[in-house]
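The complex is shown incomplete by one protein chain, all other protein chains being positioned as in the whole.
Going in written order, the chains are labelled A, B, C and D, and every chain counts its residues from 1.
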Amino acid sequence: MLDAGPTDETLLEVNNIEVIYNHVILVLKGVSLKVPKGGITALLGGNGAGKTTTLKAISNLLHSERGEVTKGSINYRGERVQDLNPAELVKKGVIQVMEGRHCFEHLTVEENLLTGSYTRGASRGDIDADLNMVYDYFPRLKERRRSQAGYTSGGEQQMVAIGRAIMSKPETILLDEPSMGLAPQLVEEIFNIVKGLNEKEGVTFLLAEQNTNVALRFAHYGYILESGRVVMDGPAKDLRENPDVKEFYLGMSDEGRKSFREVRSYRRRKRWLS
Amino acid sequence: MSENKNEGYVTADGRKIGGTLMEMKNITLRFGGVKAITDISFDIKEGEIRAIIGPNGAGKSSMLNVISGFYVPQEGEVWYKGARRPSMKPYEVARQGIARTFQNIALFEGMTVLDNVMTGRLNHMKANMAQQAIWKGAAEKEEVANREVVEKVIDFLEIQSIRKTPVARLPYGLKKRVELARALAAEPSLLLLDEPMAGMNVEEKEDMSRFILDVNDEFGTTIALIEHDMGVVMDLSDRVVVMDYGKKIGDGTPDEVRNNQDVIDAYLGVSHD
Amino acid sequence: DLTFSALSYRTGPYAANGIPFADGYQDYFTLLNERDGGIGGEKINLVECETGYNTEKGVECYESTKGSGALVYQPLSTGITYQLIPKATADGIPVHSMGYGRTSAKNGAVFNNIFNYPANYWDGASVAIKHLLDLNGGDLKGKKIALVYHNSAYGKEPIRTLEELSKKHGYTLTQLAVDHPGQEQKSQWLQIRRERPDYVIMWGWGVMNQVAIQEAVNIRYPMENFIGIWWSGSENDVLPAGEGANGYKALTFHNVGSDYPLYDDIKKYVVDAGKAAGAGDQLGTVLYNRGLYAAMLAAEAAKTAQAMHGTATITPQQMRDGMENLEMTEDKMTALGLPNFGPSFKVSCANHGGDGFGAVTQWDAKAGKWNMITEYMQSDQEVLNPLIAGDSEAYAKENGITPGCN
Amino acid sequence: MPDQLLFGTEVFLNGLMAGVLYALVALGFVLIYKASGIFNYAQGVMALFAALTLVGIMDGQVPFAHLINAVFGTEVHHFGWNIPSFLAIILTMGVMVALAWIVQQLIFRHLVNQEPIILFMATIGLAYFMEGFGDIMWGSDIKKLDVGIPQGMNALIDEVTYGAFGYGFFIDNLDIVAAVIATILVILLVLFSQYTKQGRAMRAVADDHQAALSVGISLNFIWVMVWSVAGFVALVAGIMWGAKSGVQFSLSLIALKALPVLMLGGFTSIPGAIVGGLIIGVGEKMFEFLIGPMVGGATENWFAYVLALLFLVFRPQGLFGEKIIERV
Partner (left out) sequence: MFYREAGDFKTSYTDDNQTFPIKFDRYRYYFVLFVAFCVIPFIVNDYWANAVLLPFLIYSIAAIGLNILVGYCGQVSLGTGGFMAVGAYAVYKLMTAFPEVNVFFHVLLAGGITAIVGVLFGLPSLRIKGFYLAVATLAAQFFLVWLFNKVPWFYNYSASGQISSPERTVFGYAVTGPHASAWTTYLFCLVFVTICAIIARNLTRGSVGRKWMAIRDMDIAAEIIGVDPLRSKLSAFAVSSFFIGVSGALFFSVYLGAVEVGEAFGINKSFLVLFMIIIGGLGSIFGSFAGAAFLVLLPVLLKNVLVSGLGWPTDLAAHLEFMIVGGLIITFLIAEPHGLAQLWRVAKEKLRLWPFPH
């Protein structure tokens, strides 16, 4: 769909990582992926597949959840980044938008956005310009700029989280479930924003998404994760055509979209997991 | 749909819907200067699946909070089972048979899945402190009886394998399911679901849809549902309320709503099919 | 060996006071060992146990040291003393609570194993009043006296005595309680400023002393009208207030300074030999002297016991007898190298508390030392004896003890 | 004016002054709570430690003298120099910054994203440790602290009021100095937390550790910074209180006076600390003045808490605390 898109340069490379929580719970069992510069890479998969864990492993947020990467390596621009702390990583240009919003409840919407520019040494003027850009993307936020983020609705909080990340002018954004809880219109809008940032500003995206449909429409390349392993990957176009993906992730059978009323009450089997 | 207020109707797929179970009359809710809900009225009939949709910040969750007694509207009346509901504490509302799930999952993170679902049964458990301190006898009998109900719900939602797992460790989607289990365990007459399928992929949404339909079918539970996935809403619900900026902009069957120009402008963008 | 135990507190909120006392106690025994080879030829084995002024640790200390055959306990805390009174009595081990503890333990007929010579709190209160009587030509009628006290059992000790004495001497008594720990005493001192009592008596402890003295300086209360009990009269209490504390008075039941022949021995045998408990810079301070005095009394009681029972290796029971028959005379003290260091007194079964002699010291801020400004005076036995009899009888009744001397 | 009213006014004024001193201690708590959600039980011990260090440096004490002497059989106690108080305060600040850094590296870095009660517990561990450490380092005797702040009755106020009412009010010079310092501190800190980038980051960290990390705020840096500032506040509190009572163990107990202030003012509000302090100071002094004599006095300790409790029943987050967000 997009012709601009990824270059050959691999920005982020995850090699065969294993992640353990609490010293005992093995969650990722060897995940490898490559994120090309300037591309939108999607990480798909069911609940508990390990998408969030993968993103956190990259952004080094695992540590604060008592998880650790026990095997494998993570490289950004060919440089090992596993041992950096998250702040250093943000300085390098990688920022994560966390699943479940995680706004700063007691800060106002605007202050929330400003925290995004924390690592930048930018001038007041630049920051204001970016702030306005975010408000352009999300007019709703402008209306609510003075209210505490804790009192905004779920969708508004999602906008705050994304806006906050944009404020750091990152090179790479790790987006965890950006569409969750958003109205369909807005989902479309957010993905358009992603696309815009990608094309205009050359921001690289790695996004974890449940909404496979949209994700594959906007992404260049996709990885499908199941139970902590990559089970399938390929260019988004190919994935969209894959019959399995169609059936299990896009909810389409050969006859087009099924009604949710018609769902059979038996568990279907995925061929690759048999 | 032009049926009499208190009468039921028959849905397209032939299910019989009863009389009015709950009616919201002219509800207005303000937070300081913010008007979350402005003069909204609608009803929920026995046995139907009623969806509430609308853009982000429209006031949908606030409406559920009004129904479950957590927010007290400045104006308006809530009628439940044919009587006007006096102002009540949320736990009293729950005891009237209204159970719900939450948009930002509100599970008890420090407990196991089983315990969480058991909390759904609290209003059915009557043993007093002394009996519980002794345990043997009344308390234990009651525990086992309720455990059986809960196990049925657990089976029903296919979460047997995580029974003893602390919920904090579960992935998002399973948490949603556990929340549903907790609400179902209460055997409510009205079940409120706030975005039950957010953060799920199609396959999981299908599962969830099936559970919702089955609950509605098997136990005749009335369901009010907020959801952003139009596919789900249109397929599952019998009638839909559409809200925007705290106002009601549409109310009717999925087909009516889908073709309502206001709704398209405010929410759907393009008409979904 | 003769085992003595020292339940000391070199840590916790009162460490500053506990350290010099413990040092003095220990140094004296070290001296006896080094110079005399112990007591009666038996080496002294001092078991120190840290209580941190905490009752529970006190119990642990008591239980852990009693197996080692400790002859006498000096609990150094009123709380621990109360706690040990029944226990030690049951175990047949004597307790010496010198200048603290349960006042009515003076009645040895009820408290067989408990000793509190040479003076107790009620003696202290009475001596303070006596001093004021002396200053006022024997008449306190119409005078206002304020009592600033630590709001605890300890602080409340003098109240009854002072009330009885006010009936007798016609002064009015204002009571000002200060809550633990006593960091903040604005209210109390503003009240003193308003009511301008002629004298202020203080039953304080720890930080309460320093703050009270500082506040008194702040409101420019005449320091020479301000008298503290002996636990409010160490260098620690006055130094933080600096010059302003000059003239502050405190009670005592032993002398001050290090100007005694015994201290030369301590320097020679203990400090210079590198065997001092502390840094050796506390010699002659009030609390060091008190610890030393306590040790000396214990050693003298042990000697008495050895003489009585004709054996050098005495048991706790024999030690008790020694304590009950202890007699301190000026001659004895001069022989020990401590002339005029403490009052003369004689312990008996009926009187475990000595004769209630105390004196008044005054702080000289310039010289940085305490001076004893009165002779030892005896407390008003006439008033105190009935109080002691009453309280100890009540205790006997409550605990089913038949008073009696054996 | 009738006497009773005059006395009452004097008590009132002194209550205000006492309140300022409480607020000084409370400020340290607020800072750390605001920046990390940590209820820092060790704040009192920090004040003690700061004051001990200051005196130690000023008097040229050899740190760990007791330990060194015990282990090596030496007899070292003093370096034999005296350092002017201004320089000593700066050196002490250095020590407090180092302490903040160590605390961060060894403790809180490993406890990111834990529940408040666990962080609280860690500060208790820290308090225990520092209690022992401070004593070993500087000894447990009472030390006189004099950095040249005037103490005692303010003669000017006394004269002026004596002239006006025939009764001179007593106000302690030390309290006046404390009030000035506290006011300056509060103003600076409010400006800092409300209007600077670091201040905003600090508040963000308090709300959500993980989210703060995710936008690139370095918890390490923020926490070291805040603990250093709190260390400075502790030093100020230590100096003020130490001047009253000498520097000694009990100094750590002033934390107990700060807690009701915190409650009343709100754990997260810097101005709340000072307003809370004033209310508590006046409240407890007036209660002791008016009601104390009827019930036997020594009411201040519990009354402060009861007063704060009463306020909380009406405003559960304290007067100025951030509203507790309750949403589902």
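The criterion applied here is as follows: a contact is a pair of C-beta atoms (placed from the backbone, for glycine too) under 8 Å apart; a residue touches a chain by one contact, two chains touch by 3 or more.
Everything numeric in this text was worked out from a predicted model, so none of it was measured.
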item	value
Shown chains that the omitted chain touches within the full complex	A, B, C, D
Contacting the left-out chain in the complete assembly, out of D:Ile107, D:Val177 or D:Met286	D:Ile107
Residue of D:Phe49, D:Phe169, D:Trp241 or D:Phe267 in touch with the missing chain, whole complex considered	D:Phe267
Residues of chain D (touch criterion as defined above) contacting the omitted chain	39, 66-67, 70, 106-107, 110-111, 114-118, 120-122, 124-133, 135-136, 140, 256, 259-260, 262-263, 267, 295-296, 298-299, 301-302, 305-306, 308-309, 312-313, 316-318, 321, 324, 326-328
Chain not shown, touching residues in chain A	20, 22-26
For chain B, residues in touch with the removed chain	68-70, 89-91, 93-95, 99-100, 102, 106-111, 115, 118-123, 125, 127, 129, 132-135, 139-140, 142-144, 147-148, 151, 182-183, 186
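Keep this in mind: only the chains that are shown with their structure count from here on.
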item	value
Centroid spacing, where centroids are CA-atom means, of chain A and chain D in whole angstrom	44
Centre-to-centre distance between chain C and chain A (centres being mean Cα positions), rounded to whole Å	74
Distance from chain B to chain A - Cα centre to Cα centre, in angstrom	29
Where chain A touches two or more other chains, by residue	151
Residue list for chain B, restricted to those that touch at least two other chains	103-104
Residues of chain B that touch chain A when the two form their complex	13, 31, 34, 54-58, 61, 103-104, 169-174, 195, 198-207, 209-210, 213-214, 228-232, 235-236, 267-269, 272
In the complex with chain D, residue positions of chain A that touch it	59, 61, 63-65, 85-91, 95-98, 102-107, 111-112, 114-116, 118-119, 148, 150-151, 164-165, 168
Interfacial residue positions of chain D with respect to chain A in the complex	112-113, 197, 200-201, 203-204, 206-221, 268, 322-323, 325, 327
